[in-house]
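Have a look at the structure below, then the notes.
Of the protein chains in this complex, all but one are displayed in their positions.
Showing chain A:
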């Protein structure tokens, strides 16, 4: 392990190792301060960036930030690295790579071909010397397309997760939030509920509820009950109509263990969902969530900064060929991302890093009530992410999640972004909205009091046990 040093004026800045340079180069995050690894002066942060810009990309293959021997995520990253795909940028430093990403030569096709040759540490490193502008324009050049019953990530489209959470999983309450969202054309990425508990029967009842709704109106959609992967595997074994397997994941083996998973059980979850063959336009069967700070909160970060650990989670995600992945960027709390500036920056970093690695990235644009942020800040982030070509965004009724007690985007926000950017939902779902007369030729929605909307809203699900 070598140390790094730079002289700026009369001040010499010394860093013990590569991960110290990475941590100090990171934009200010309360979580890195909490971990005691963030830059303690503004000058030191820029000093680390000068050093980082001159470090060759291949250094990250030669000097793992978390040792190969102790961490299966590091082993996955290095063992699956595609040297041929890496070849076009193998000679570059981090700084040269940043300039190349912004160049005209760096096209969508070039980025898609490059993705298997990049490691999380490389994309995290380059993101640290990129301004928000750079993160947006480069991400907008990427394309990551996946499919199950809808096709997500196509250029010129914006998909959304409909999140009908309810504090007690009351089926009528869940139905109310779901039907409301469908009349806004929300839910083409997934109808995904965080259940109040991990109870298998309760989760299976929710899967039934969504599957009956899907069949009743012939909706091209997928649903997901966001329970632990082991519960989903049991649901598959019990014959539940499961579309997607969900799991929260992180960027180190130890942090994943804190979530009660490892790579093997994640692969088992994927196999279980694949065995049902329920997809029609694709076989991406996983839904994964991540978020900066999760490894630190489990004391499993190995002294690596929270943004780099987050990027490593995308290597885990990439391995599982997911339909959708999102960072829950402002959910984890102000001890990791203090205010709107940090949340917005992290949202753009996560989206950029995920997309560059070939992950179908979405974002839960959100905040808690003890963070220094409000809905105006979420407006900013959602417009920035739409500019960056985000695959999907999460929406809840009126932006208020009454079960998890935090704020996300509203159904209205999705409608507004689609209208402002001229980005309809996934093509299969858009065609369904037209068939239902919920959407007119100019992308305008039918009012909820209209008879076409009432057809949906007046649906009364049968809550009794499955036939």
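Basically, contacts are C-beta pairs under 8 Å (C-beta built on N, C-alpha and C of every residue); 3 or more make two chains touch, one makes a residue touch a chain; residues count from 1.
One rule holds in what follows: contacts and distances are computed from a predicted model.
Comparing "ABC transporter permease", "Nucleoside-diphosphate sugar epimerase", "NADH-dependent phenylglyoxylate dehydrogenase subunit beta" or "Ethanolamine ammonia-lyase small subunit" against the UniProt entry of the hidden chain yields the protein name "Ethanolamine ammonia-lyase small subunit".
Only one of A:45, A:98, A:128 or A:166 touches the chain withheld from this view, namely A:166.
Residue A:457 is the one among A:46, A:431 or A:457 that touches the chain missing from this view. The chain not displayed touches chain A at residues 30, 33-34, 164, 166, 170, 172-173, 175-177, 180, 297, 333-335, 338, 368-371, 374-375, 396-400, 402, 405-407, 410, 412, 415-416, 419, 445, 447-449, 453-454, 457-458.
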